[in-house]
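Removed from the display is one protein chain of the complex; every other protein chain stays in position.
Chains here go by letter, A and B, matching the order in which they are written, and residues are numbered from 1 within each.
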Amino acid sequence: MQGPIEVKTGKAMELIDITPKIQAAVSASGITDGICFIFNPHTTAGLTINEGADPDVRDDIIKGLKEIVPLNLGYRHLEGNSPSHIMATLTGSSLTVFIENSRLVLGTWQKIYFCEYDGPRTRKVLYRITP
Amino acid sequence: MQGPIEVKTGKAMELIDITPKIQAAVSASGITDGICFIFNPHTTAGLTINEGADPDVRDDIIKGLKEIVPLNLGYRHLEGNSPSHIMATLTGSSLTVFIENSRLVLGTWQKIYFCEYDGPRTRKVLYRITP
Partner (left out) sequence: MQGPIEVKTGKAMELIDITPKIQAAVSASGITDGICFIFNPHTTAGLTINEGADPDVRDDIIKGLKEIVPLNLGYRHLEGNSPSHIMATLTGSSLTVFIENSRLVLGTWQKIYFCEYDGPRTRKVLYRITP
């Protein structure tokens, strides 16, 4: 059971909660117990799992990444988005989440986020669910 | 075959070797050949694989993360632990380790670490072993 989900981002950088879309895919799969693998096919974006209760955490993660990755460093890539590529490598391209009783097994405060580092764009995320 | 393991951390930040507990779970599973997936359900902690021979490496990784992630940046999240959330995103939430002959397939110097970024706390880690 697999498929893409579409994610529309609205800013240059933001974290978008895709948990409801992934959960819907899990529910539709009919697989009650297994693993959901999520993959980001873009090179200036990422996937992460982090706190969902306070939206300030999402903003603080973006603020931190902008400070951690030098925005100007004499980069050679002419598109000018090398910091976005570096953020993609720091965050990672895939997630692994367990499934029990047809539900994603996440910690109390965890949500699954698509990380936009070079938006706004229309992006997609791939998932694959196995028993 | 799945389950949680408990990890008690003793400092604000530290790397704790959970390899023996994960190997015990693999041995108990009876699965001789497959994959062990490990998942961290916390938002101010992480999982990593790194050197286990010299304990100084663990300390140096913590020292490096404290320098890489700005500890004060006008963060908005009121709990004051935004740097811990950022470290969680940089480190990642899951690990994939192969199993052969009932043993985790790790490099000579590799150990599996739980990364505490906002302790001390009693934490848990989830694993799932598939043939």
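Following the convention adopted for this analysis, a residue touches a chain if its C-beta (ideal position, glycine included) is under 8 Å from a C-beta of that chain, and two chains touch if they have at least 3 such contacts.
What you are looking at is a predicted structure, and each value in this text was computed from that prediction instead of being measured.
Asks: Any idea which of A:V7, A:I62, A:A88 or A:L106 touches the chain not displayed?
Replies: A:A88
Asks: With the missing chain put back, one of B:I16, B:A45 or B:L65 would touch it. Which one?
Replies: Missing-chain contact among the listed residues: B:L65.
Asks: Across the whole complex, list the residues on subunit A that are touched by the chain not included here.
Replies: So the residues of subunit A touching the unseen chain are 2, 37, 39-43, 68-70, 73-79, 82-83, 85-86, 88-90, 92-94, 96, 126, 128, 130.
Asks: Taking the full complex into account, what residues of subunit B touch the chain not shown?
Replies: Residues 35, 48-51, 54, 56-57, 59-61, 63-65, 67-68, 90-92, 95-98, 105-110 of subunit B touch the chain absent from view.
Here, only the chains that are shown with their structure count from here on.
Asks: For subunit A versus subunit B, what separation do you get between their C-alpha means, in angstrom?
Replies: Centre separation, subunit A to subunit B: 20 Å.
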